[in-house]
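One chain of protein is taken out of this complex; the other chains stay put.
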Amino acid sequence: MMSFVSKANTEIVKGNEDKKEDVASEVVEHIMNHVADANENHIATIKDGEQEKHISLPLPCILYNKTTGKLSVFLSSKLHHSEEGYEGYKMDHHTSRVVDAVTGTRDTFYDFSITKNVFNMLLGFLILTVIFFVIKVSYVKNVGKAPKGIQSFFEPIIQFLIDEVAKPNLGTQYEKFLPYLICVFFFILINNLLGLVPFIGGINSSGNISFTLVLAMCSLLLINLNGNKHYWQHIFAMPGVPKWVLIILTPIELLGVILKPAVLMLRLFGNITGGHIAVLAIVSLIFIMGKMGTTIGGATAGGAIAIPILLFVNAMELFVAFLQAYVFTLLTAIFIGAAIEDHHHAEEKH
Amino acid sequence: MLLGFDPMSLLTPDLGLVFWTTLVFLTFWLLVGKFAIKPITKAIKDREHTISDALSAAENAKQEVQQMQSNNASLLKEAREESAKILKEAKELKDSIVTEAHNSAKDEAAKIVASAKIEIDAQKKAALAEVKNEVSKLSLEIAQKVIGKELDSSKEHQSYINSLVEKINVN
Partner (left out) sequence: MTGLAAIGAGLAAIAAGLGIGLVGSNAVQGIARQPEATNEIRGAMILAAALIEGAAIIGMILSFLMNK
């Protein structure tokens, strides 16, 4: 978010130079660039006279060239001061992404870099791992006693996941899936929350389709690998349905197998990205109303309107961060529960 | 194109990011899921058992205490009855002892009195007999003195005097 504000600041200067520039189009581009991944953690851009100075947290780039097969590993800060590029790559300062120095596209290489989203994920991973092992130690230490310290913050959440998510949906087999459910809940939650923190993040990792794709794939595999005989029977040959209906029904059911996790993926992506876009759009109200810095009064009015709304939207996003993690976990539990359930009623019928 | 931006780019998964997410999430799942969450959930479950065990134990103890209390009450009641019984018996014993003692004392006294009476009678008789003898001796002497020679000590005179003495009633 901060990076957007600072970028908009540079636009103020640019706007002075070229007032015909389409403000809305600029704003949309900035928002979309923020929401997308980047090869450096951009913090601010300072315009000093004619010189543009980018302040950003450099991140490691790991690039594999498709044609030459060369693996390049370097820090993104190497790309900063050279317009001609480094090892055949250069930084597109507009999108903060590494591009081929010659063609200016991203098609000629595979990008396995620690991007800002990966950085965010690793940070979340580190925080959660430390927290969970600390909690584990205190659980092992005071066996059978009331929780203490950080343990008492996490215990109600874990207890909630056990009692409200796992047990009602998975029945007797809930313990088998508990590690996945708790992991996926906290992994989504920490990424959602880190995404709400300005300066270090404001990074949209849990709102990235790649991130949600992986989690949805894990859920898909868990659901289908644990599906029992009845689950598959209901997909391929729904009991009690005439043969000719199966020709229509089976493809629909098969589609449902993919669709359920796909909706999980899109829901998380849509909610988190939508939240980020909403926050950024409200921030950019200041710049739109101020016509990119040309009218200070407009900018002030924009700020007066934007800041209360922003506070509200941010608070709502905090709630959404928890809600979406919960919804993802709950729906995964429900789908797994449906796949492992014993269909006694179906057996009785036939 | 939406205001110069291709929305499709948002919806296209990025190979590098998919790779890293898979790596990080699977590591997290294996590491934390196996070595932290399993012990934690186990600890929570164990604690639940401990708590429910402790609760049922407390319930049992409560019932035991109640039972003991009712036992105690009945014991107390019994003890009270026992003591009342003992007291009653003791009283009866006391009464009987007292009456017995009373009776025996009475008997003893009566016996003593009776034996005393017999003794007295015997003494009285003895004393009377002695007095009679004495009187007869005295009267004989007196008569000897008075009559002197007239009267010999023939048997006729003797029996006469004796009859006279018999006629003298001392009392």
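To keep things simple, chains are lettered A and B as they appear, and every chain counts its residues starting from 1.
Quick note on the criterion: a residue touches a chain if its C-beta (ideal position, glycine included) is under 8 Å from a C-beta of that chain, and two chains touch if they have at least 3 such contacts.
Computed from a prediction, not measured in an experiment: that's the story for all the values here.
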item: Displayed chains contacted by the hidden chain, counting the whole assembly; value: A, B
item: Selected residue (touches chain absent from view) among A:143, A:241 or A:323; value: A:323
item: Touch with the omitted chain, as defined above, among A:138, A:271 or A:284; value: A:271
item: Touching residues on chain B - with respect to the absent chain; value: 1-3, 6-8, 11
item: Those residues of chain A which, in the complete complex, touch the missing chain; value: 164, 168, 263-264, 266-267, 269-271, 274, 323, 326-327, 330-331, 334
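Keep this in mind: only the chains that are shown with their structure count from here on.
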item: In the complex with chain B, residue positions of chain A that touch it; value: 22, 24-25, 28-29, 32, 35-37, 62, 110-115, 117-118, 121-122, 125, 128-129, 132-133, 135-136, 139-140, 143-145, 155, 158-159, 162, 175, 178-180, 182-184, 187, 208-211, 213-215, 218, 273
item: Chain B residues touching chain A - in the complex, by the definition given at the top; value: 2-5, 7, 9-22, 24-25, 27-29, 31-41, 43-44, 46-47, 50-51
